[in-house]
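All protein chains but one are shown at their positions in the complex.
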């Protein structure tokens, strides 16, 4: 078997790479940074890489729309794992820079949004300089074009790997407990084994532009005692008000209640896309009520089959 | 194959026998009257008869509780057909009796309940004399013990077969459009074939003494687009407030949406009893929405099986 | 204030009178037996009596359809109280009669239904002789027309008041824990005060002949956290399959959640009839969730009124 090749939303030194490094074996494997989420997923689709780590949800900023949309369209991909990484930000600059001298802070828009309060209080004269990633903004400080008064907001991993940057402040995020959830995505293949602490993700287009359809979708889960852990609406792009829903539920498609709920979804919305069943990062196990255990489903099937003479 | 032996809620000359005579072949078959619903059903259970015609519902009086309870308990039986018979009543007496002389009117309590308005207006001095059946009340008029001023309320079939009774009034029911629905019951065996205009009957004990359970039961039907045509609550006899529900729905257990709904019922209420799938008396065909056709169920199953690698 | 005049489903000596005697003050008040449920209710409607005690539900036989139908039609009446009475039956006969000699057992059909098992085992040769009430059957034994081998099934109250009857057997009911629930009915007037352990009764015609309507009705209760303690379907008599539902819920119309649910019912089914709010016989208090307390309703109203500028 060939060694696994990973790709991830680059560049190196971002929280995404930190998430990837938590995957067993990834530290010693080939890791190819991608310039954006679509590029990372396309690398998996065309076989350049075997799996991709991309962010999907941040506890402060919400869903990562590029990822939500990219896995819901194009050739099928499968989520095979997830990682949750605490988001802590550093302020870095070239050695000798003082916080009071800072005039420009380079970073990615998402990072800026999460440190805006700190910046307003501690560097009120500084303006945001948009960077393509937190790492890119930090590394640009080491480039010739950098000016006095430039600083950057980045992840701890960058400072650890670039001691030539000076850390002016740590933990400058406005939400101390912020975390980002990342998913590991592969081509369709064998399902990750059921562990009892699993998550299943689907993308469900609303069959019609009406409120009732969302309730019908939720009822498919409720009727089988399936708990939702995430639901996001995303525009399909067809017209204002036409959505698909990106949904995570507790359980594995090999659980009878999940398989049954997915069949129900497919009937209501035949374009429903299965995005994967995979172990939860937190290891939590759902409470499964008596009437929706595998045994209850088996017993019900046996009963009806007996009547039908099967 | 041996000839079919029928039993029915007797005696001869009641609406139940009229219902039985509508069954193809019944007129020339052996027909054994039974003294009550339980006796009729027990005759089927023990093989004395092959099938039994018993009343189940009257448009004025409601469900026939003896039947509802008897088929929901004891050894399994199956409803294999239904008949709907208009209920029209006659007043009969010995020849020469005048309506104004009538002092006692013999009939079954149900019949009396349905003619009480007519009696109050036309024979205000007459009292009700309880009879075990409408036919028994009428035939007793021909017995030695009958007194002047005695009359009876009975079905047209009795007068037709006993010209020695004089018909004093016809159509004396207070509800001109009254009908009674009868069911034909057999031992479990091959299901009546699916016709596209079918009915399925079940008895569903409430799993717990709470309102939510009834909604969960109804949701099993609603989630599959299954229409209820009848629902009756009956006490289980265990304690005040503990019910089972006797339910008829549109469709045959060989319809995927019905089989799926029954599996759901079984999970919620494992003591659910299947009482039969059989052709509707009125021949009406339900509207089946796109997402609950057999094709939609097949497609959903194929989709999930594909993901599971089955 | 004039003394209260009671009526009840007679004759004297039935379980209904026993229920009435549990009402404070009834033992010393005037008590007029009525020949049937309709007569009792009509006596209240026309002022002959102030309130009527009638049976509404038996733990074995189910709802008393005559009562369910009579209070749901005709001029408005209000349930103002309920009583639950254990149903225990005696076998009585003229002194000297032996059980093995019994050939006919007179009693009301409902009582017969509840002692049929005992009779089949202990007096297999006896036939049922329909009586208009358990008391009437017993008292007829003392009449000249009574024959040797006659017996009757009746309530303990009859034997207590008629020592000339011999008790051949006690507790002969097939369901030892059987109880009947009775309601006390008055003309509309001041509501019984809210006690915190109350019941509210309504009669709700299905707005259309479809299953969805029943769910809409139940949702009106579920959306306000209101628990159903009884639901019975009854035909309206209009056509086969057209029902009204007789429903009891936990709570008093002066509870905000009940008033709100009734408003919802009225919108869905404008012919909904309020049958009364009254103290529960068992004194149980419902658990009321935080979001449906009177305080929650008040707070919500105040909030919306503030926005509307009221």
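In order of appearance the chains are A, B and C, and numbering begins at 1 in each one.
Please note the rule applied: contacts are C-beta pairs under 8 Å (C-beta built on N, C-alpha and C of every residue); 3 or more make two chains touch, one makes a residue touch a chain.
A quick note: this is a predicted structure, and the numbers were derived from the prediction, not measured.
With respect to the full assembly, the chain omitted from this view is in touch with A, C. From the set A:5, A:140, A:218 or A:307, the residue in touch with the chain omitted from the display is A:218, counting the whole complex. From the set A:181, A:257 or A:291, the residue in touch with the chain omitted from the display is A:181, counting the whole complex. The hidden chain makes contact, of the residues A:3, A:75 or A:109, with A:109.
Contact between subunit C and the absent chain runs through residues 190-191, 219-220, 223, 253-254, 259, 262-264, 266-268, 270, 274, 291-292, 296-297, 299-301, 303-304, 307-309. Remark: the residues of subunit A touching the chain excluded from display are 57-63, 65, 84, 109, 113, 130-132, 175, 177-179, 181, 210-212, 214-215, 218-219, 221-222, 226-235, 237-241, 243, 249.
The rule is simple: only the chains that are shown with their structure count from here on.
Here the largest set of C-beta contact pairs joins the chains B-C.
Between the two copies, subunit A and subunit B, the Cα superposition rotates by 180°, quoted to the nearest 5.
Chain geometry summary: the mean Cα position of subunit A and that of subunit B are 59 Å apart.
Distance between chain centres (mean CA atoms), subunit B to subunit C: 25 Å. Within subunit C, no positions touching two or more other chains are listed.
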